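Shown here: the complex without one of its protein chains, the others still in place.
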Amino acid sequence: MSVLFKQDAFLIVFKFKFVKIIISGGIIMSADVELQNISVTFGSFYAAKNVNVKIKQGEFFSFLGPSGCGKTTLLRAISGFLDPSEGKVLIGGEDMAGIGPNKRPTSLIFQNLALFPLMSVADNIAFSLEVRGKSKNERRKRADELLELIALSGQGDKKVHELSGGQRQRVAIARALAIEPEVLLLDEPLSALDLKLRQKMRTELRAIQKRVGITFIYITHDQGEALTMSDRVAVMNEGELEQVGLCDDVYDYPNTPFVATFVGENNPFYAKVVSVDNNEVKVESQGNTFLATAGKINENQNHSFSPGDEVIMFIRPESIFIKNDNNKLDNFFSAKVNTIEFEGNLKNIYVKINSNIDVRFSVPNAVDTSELSSNKDVELTFSSKKAVVLPKGQLAVD
Amino acid sequence: MNSFFKKNGPLISTYFIIAIVFWLIFLIIIPQLYMLDLSFRPNLPPLLRGGPDDVHTLVHYKHFIFGSETSNDPYNYVDIGVFLNTIFTAIMVTIINLCFCYPIAFYMAKVAKPNSARLLIVALIIPFWINELLRSFALRILFAGEGVINNILLATGLIDTGINFIALDIALYTGLTYAYILLMIFPLYNAIESLDTNQLEAAKDLGSSTFRTHWRIVIPHAKAGIASGCTMVFMLTAGALATPVVLSSPNTYWFTQLIYQWFNMNDNWSRGSAYSILLLSVSVVFVLLMMRIFKVKIGEIVR
Partner (left out) sequence: MKSQHFLNILLGIYIFIFLTYLFGPLLIMSVTAFNSAEFPSITPWECFSWRWFQEGKIAYDGQHLAGLSTDWRLHDGLIKSLIIGLGVVCLSVPIGMAASIVLTQVHSRLRTIFYSVSIMPVLFPGVIIGISTVVLWDRIATIGGEGFLSDIGRNGIFLTILGQTCFISTYCFLIFVARLQRFDQTQEEAALDLGASQTQVFFKILIPYLMPAIASAAVIAFLASFENYNTTVFSILSDQTLTTVIASKVRLGISPAISALALVIIALTLMAAIIYEILRRREDKKKKERQDQLIYEQTKDSRLKKEKTGSFKIPKFIFVIILLIIMGTFGFNQLIKNDLYGNKCVSAAESAKKSNFAEQLKLLQQNADTVDEKSLEGGNLGGNQDYGDIFGDENLFKDFGGFE
């Protein structure tokens, strides 16, 4: 009930100067979302399994994972389109069981936006007010305010198909915001846009979230999107949460081999533990010995290994350097150059160790690579701080 | 069921359930089942129904095969003859329709420009908005003893005496072919239209002859449309009543006319039902046959 009351109070204030309030970030109702032990099964298939996560209020939170990993299932469970087979969804501390999507303080932005093609832009935006029986004037006024917010003033009478892709995106956001949701759910809304527009919308979405201050839960398979916009991300695989944490933590300290390979690029070295000293692990891989750091189990704890353990050591392409007088780190290995790939700001260099392990590393475009040509031997180096050792497990397939 | 109510809300769910139960149960299933039951019962006056005489019997089906007890023939040659003739003619009409419509459908789908194809479609639909009876009537004017065709033939001296088209059943066959052309053209058109024109060009590019292109590419692609068109035309032709009423000669009967006679003239409803069941069985067998031959689902036949 408190949710409803808060909304009503908000409505009264809103009537006067909606835009200003949104921009100033004044009285914003935002709720935290807690998933307690959520499982969703379709027959014998687990779409989500024992998911526990708490999303703080006002946070930009992303679920990141390959398609079919169950992230959309979770989103549907939060928005109420799907009842979890087990577990609870709490929004603002209230159990949402038995409450339909139309009664939850959430708004969902669909992958295809699901704008109503037969209605004008203004009618689309004011739809949530229409179904609540608000007067025509009120609806019109609110629509105009929101149109101003999304920089589409005066275009309210257009039909949806007369708008461009980016404009539609913004209308969808305005429509979702019109009911002042406490939580905004976004289901890969940028996937249909082209690259430039997608990058622009990332910044815009982040800015809107900062202005309105409500909780955003974002679903994506694109790690770039997740890392640039979110406060925290949850990486999912096969219905289970692999890791939840701050963006840089997830990138720098992956908890599992899957996260290590799914978020960003990584070079896996299958290896055997030789010796352990605190968190410093010495491993042996195909005749090379490396010093590396033990990976984390969670935010506070590291994996512990003992000699003889089968492990994988991960080292990111940007952490490998060509060995020269300026660059001498505590690990070395030699390899044979295979190919060099030009990617604009970077060059990707593919090398082979012992002619069977593929390793990729990248250097900024400014670095002179004219000496590297196919089949040439090269000495490489990397820091033991940047090499992460994790127990053997499933990698993300690309 | 619970999720059904949840998805649609109580009001709409109630509307859905009432509408569907009313239709499927009360309009489709129960009447057919009752008619099936009636066909196995003797023809009794209303007072005796439900009485001791109201037992299941095969008398009507026996009548269809062996004829009435007073007749001398071992089999009911008349009724069986009408039955077989109806089926045979319906099949012939279907085949003729298929051959007749294929070029037109192909033309509309692949040769004509979009605008003229549309115009052609509208032109095709117009005659079929006009009552089947009136269309048959138009043919009757043409084929009558002093009708337009006879007069033209006589005037040009091609024949000396008028041809009795109606007695020869030419009028009837023409009328039946005419009646359901649209139902052949549209499934064919839709099927051929969905064929990628590039395939035709590729075939041509590879040196395929026109005939071969049709035989190997267009027809296999359009098989669902062919099955659909053939089924609809056969069903409607075999079950036609209006056209035979107007165009059949006094000595030719269509099977539906037999049913009509038993039902309305002779007031023998249960025999009429039995004959209806026979017609229905033919329809069902034909649909199953088409599904088997063309390897299509029932949903592809009726669209």
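Labels A and B are assigned to the chains in the order they are written; within every chain, residues are numbered from 1.
Keep this in mind: a residue touches a chain if its C-beta (ideal position, glycine included) is under 8 Å from a C-beta of that chain, and two chains touch if they have at least 3 such contacts.
Model, not experiment: these values are computed from the prediction.
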Touch assignment to the omitted chain, from A:N137, A:S164 or A:N278, lands on A:S164
By the document's definition of touch, the residue of A:S62, A:T106 or A:Q169 touching the omitted chain is A:T106
Touch with the missing chain holds, among B:V122, B:L158, B:L206 or B:M265, for B:V122
Which of B:V93, B:L139 or B:V296 touches the missing chain? It is B:L139
Had the left-out chain been drawn, it would touch chain B at residues 4, 7-9, 11-12, 15-16, 19-20, 22-24, 27-32, 34-35, 38, 46, 49, 100, 103-104, 107, 111, 119, 122-127, 129-142, 144-148, 151-152, 155, 162, 178, 181, 210, 231-232, 235-236, 238-242, 245-246, 250, 256, 259-260, 263-264, 269, 272-273, 276, 279-280, 283-284, 287, 298-299, 301-303
In the full complex, chain A touches the hidden chain through residues 79-81, 100-103, 106-108, 110-112, 114-116, 118, 127-128, 130-132, 162, 164, 175-176, 178-179
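Keep in mind that, in the parts below, only the chains that are shown with their structure count from here on.
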Chain centres from averaged Cα atoms put chain A and chain B apart, in whole Å, by 60
